[in-house]
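Note that one protein chain is taken out, while the other chains of the complex remain in position.
Every chain is named by a letter (A, B and C) in the order it is written, and numbering of its residues begins at 1.
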């Protein structure tokens, strides 16, 4: 298997960056959901490139066309298929990549795996463009979750060496999530935006790219969601989130900072408040024993610098088996982190919905 | 689903810490594999507690009894079932936990999820003891992988604030892996062992526990292993590794350090060497575009301090809905990291074998 | 799950009879397969209606448009998406069905299951039209199987009370399969064609429909294909074939005739021939112990009369909860069996390919 996600609802993503179309089939979506297309399009616009200098100037027509599963704006219970026709592709830019793989990109392992048959143009099926259908599916999941009182939001927690504030893990308001989600450059500490933009602009001017991190939160979760052992909330979320290109790490709650801590300091104790069980702290990021604890789910994701840069790089010619210097043409993102924010949220929404059905 | 792992081989783990037995069924194992029981037992001994003061003095009889799937020491192709009978359980120690959940432990979410029917004694099915069958299955996977020239090893990369050296990601020898695997306290920089032991001993004397991190490597992988999008090597490994209790983070290659880097510095370039394509560096930890690059797979795992400590902790009584101070009795690990090392290796071995079948 | 088939290759079918489009995504198809579009279109033409009086005069534009996964006519290894745009739909015909379900059709259970949100026009996602994407996927599978020396063919074994000859189970030639596959009305005993057509024509003139049966064979299978217990060739084929609308029974080899037999007469003995093990008979239809025996796979499928007939029928109004006489308008098939023949073959091809990857 591969480009398929989910157990009870199943998302099957298709398409190649420079092919006819990209899209997805969502099988198992509940019937009777009234789709708010405006919200879906807004979510897709968050991911789309070309808005400012932090992303590629390439314009993508991200208009989803629904082919099935929806009648008069309401889901029918049949598989929902969606396609986005490709356009504005400059395939000529990719000719030399056929034989000279881009460093840190899927080109070389894909060439070996598919015996050279993979569509390398724009990264083919490995392109970040394929996150558009994921956002589409996640936007629908978000709508259904909101009706259950569950909200998801995330912010840029780091660009290069500029850090945003972190979520106050045990106290994340719906208002905060609304506010960061509506921001094109979502940070908690708004003063950090210009610093971060400077780092990105500097990378762009250097024909380079820079990495970062995203922190995501899910509020409103009931207690006890998530399976045993290999089907924990952490297992499900991590498996899906590593499906987003450029993700190289994930940590829940304190994550790697747990390594330096003692239980007496970081254990999340309980208290009774308003006749309900509450957590005194949320160092576990809302997941204990693989199940939700009732506190917000909070996790961080590491994003590597986009590997496609215009600087000359050392590579090899797979035909001649000679070293070769590669200069990548085309239009690329100096930093993918801002555009990855809605993708992380949407893949999270899809997984959470799948867990709750 | 839940305590089930794998696509082509399927591991189904069963048992509760203080029940009759724990064990597993492995369905889909190739026929004709001659099991080296000595190696399997050695692997299980690495995980077993009671060896020294870094772990609980509790003795566990970790003798696996094979019930099916093996004839004259060779796999038959039928499901391989294994059980370990439980003994030396002191269930009396857990009586008060039925109503007063241990902080940061599965107790509370499991109580809600299973409406109070879960077996809470020793953590029940959520107990770290359930990693014994995982080690058993992974030990078999290791044997099969070794015949394909694939080797797995890991070391304690951090205990509290003591750090071991990291793997030289692009140059990990079979000898190094052999040497750390044969060590009961596996570190690369052997001088760090006593420092780390001191941190653990201090936690033990304080009736506390301390966290840490493990770095794991897989060498000998062919290029191009791993599926598209949601079925990447990272997705598969992370989903399985979050099934190990106390794991709270995972990062591949540079992981979270990618956030501060530029592509021009961290992209893994290619070169021709001995008429083969080689990577100049391995910042991606052996996985590019979700597929193996041919360089060693290298990842780090964050382990939280074991939540069961003897110090009094604030909790609630779920029957009376009153705050209550909890004092946990029983014998516990002041640091689970050394015992988690073979578990991380074995779950990795199982996933890698599953990917390669 | 639902409209998803397969383990190693996964077919996800979408669409509704009167929606925008129908189609499918095939995930996991091997890279490097050169598609013979002419063969695929020929297979789809076999299923298409409107060729003669045995089927509905409704014309369907069954032109598959490939959206992804194919570059220069060769599969890339990425998911292959295909769509067929709907046209020539007369949705007005279906208005009264919204509240008055057609007897023996999916309408009523779907209405309950989907709380009235299902698209009932033309049967929606339950329409026989959705077998077009299955034929497309199976036609590709057939091509790949033929390169492995595996061939699939089937014939109409019964229409009403007219019976065709059965396959000589242990001796089915490639020529015979070629000959029946190239026939628009595939029978072994060609004299039966006119008799069968008469039965269908009589049903048509009576505004009625008639049932039948199909016998399918797969030749060239190696020995030992198929999993244990719940993953037998019979399990896999039956699960997929009951996905074809109107199928109500399946039997392998002697099938229900085994009930009247003794082992001494029907056991399939072995002999050595040309230094190979051969079966003396093939009463088990090529599957023994759930695995292929090397003899042809042979099975029969029962097809019920298409439930949509123009005769007035007793039904209920789900809004008013009153009895109501229903008269179904629209254009329907007096016998679906001839059109079901390529569908049975193609779903078989897909399952066999999935088993062999």
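The working rule: a residue touches a chain if its C-beta (ideal position, glycine included) is under 8 Å from a C-beta of that chain, and two chains touch if they have at least 3 such contacts.
Keep in mind that this is a model prediction, so the values were computed, not measured.
Participant: Which candidate, B:27, B:193 or B:261, sits in contact with the chain we can't see?
Facilitator: Residue touching the chain left out of view: B:27.
Participant: Determine which one of B:79, B:103 or B:220 touches the chain that has been left out.
Facilitator: Per the contact definition at the top, the residue touching the missing chain is B:79.
Participant: Touching the left-out chain: which of C:101, C:153 or C:220?
Facilitator: From the options C:101, C:153 or C:220, the contact with the absent chain belongs to C:101.
Participant: I'm checking contacts with the chain that's been left out. Which of C:7, C:41 or C:170 qualifies?
Facilitator: Spelled out, the listed residue whose C-beta touches the missing chain is C:7.
Participant: Can you tell me which of C:27, C:193 or C:268 touches the chain that was removed from the display?
Facilitator: Residue touching the chain left out of view: C:268.
Participant: Suppose we count only contacts with the excluded chain; which residues of chain C make the list?
Facilitator: Answer for chain C: residues 1-5, 7, 13, 101, 103-114, 125-126, 130, 158-161, 203, 206, 208-213, 223-232, 234-236, 238-240, 242-243, 245, 247-264, 266-272, 275, 277, 280, 283-285, 288-294, 300, 302-309, 311, 313-316, 318, 321-323 touch the chain left out.
Participant: Kindly note down the residues of chain B that lie in touch with the hidden chain.
Facilitator: For chain B, the residues touching the absent chain are 1-4, 8, 10, 12-16, 19-25, 27-28, 31-32, 65-69, 71, 74-81, 83, 110, 113-115, 117-119, 124-125.
One rule holds in what follows: only the chains that are shown with their structure count from here on.
Participant: Most remote chain relative to chain C, going by C-alpha centroids?
Facilitator: B
Participant: So how far apart, in whole Å, are chain A and chain C when each is placed at the average of its C-alpha atoms?
Facilitator: 39
Participant: Please compute the C-alpha centroid of chain B, do the same for chain C, then give the distance between them in whole Å.
Facilitator: The answer is 47 Å.
Participant: Provide the list of chain C residues touching at least two other chains, using ranges where the numbers run on.
Facilitator: 27, 77-79
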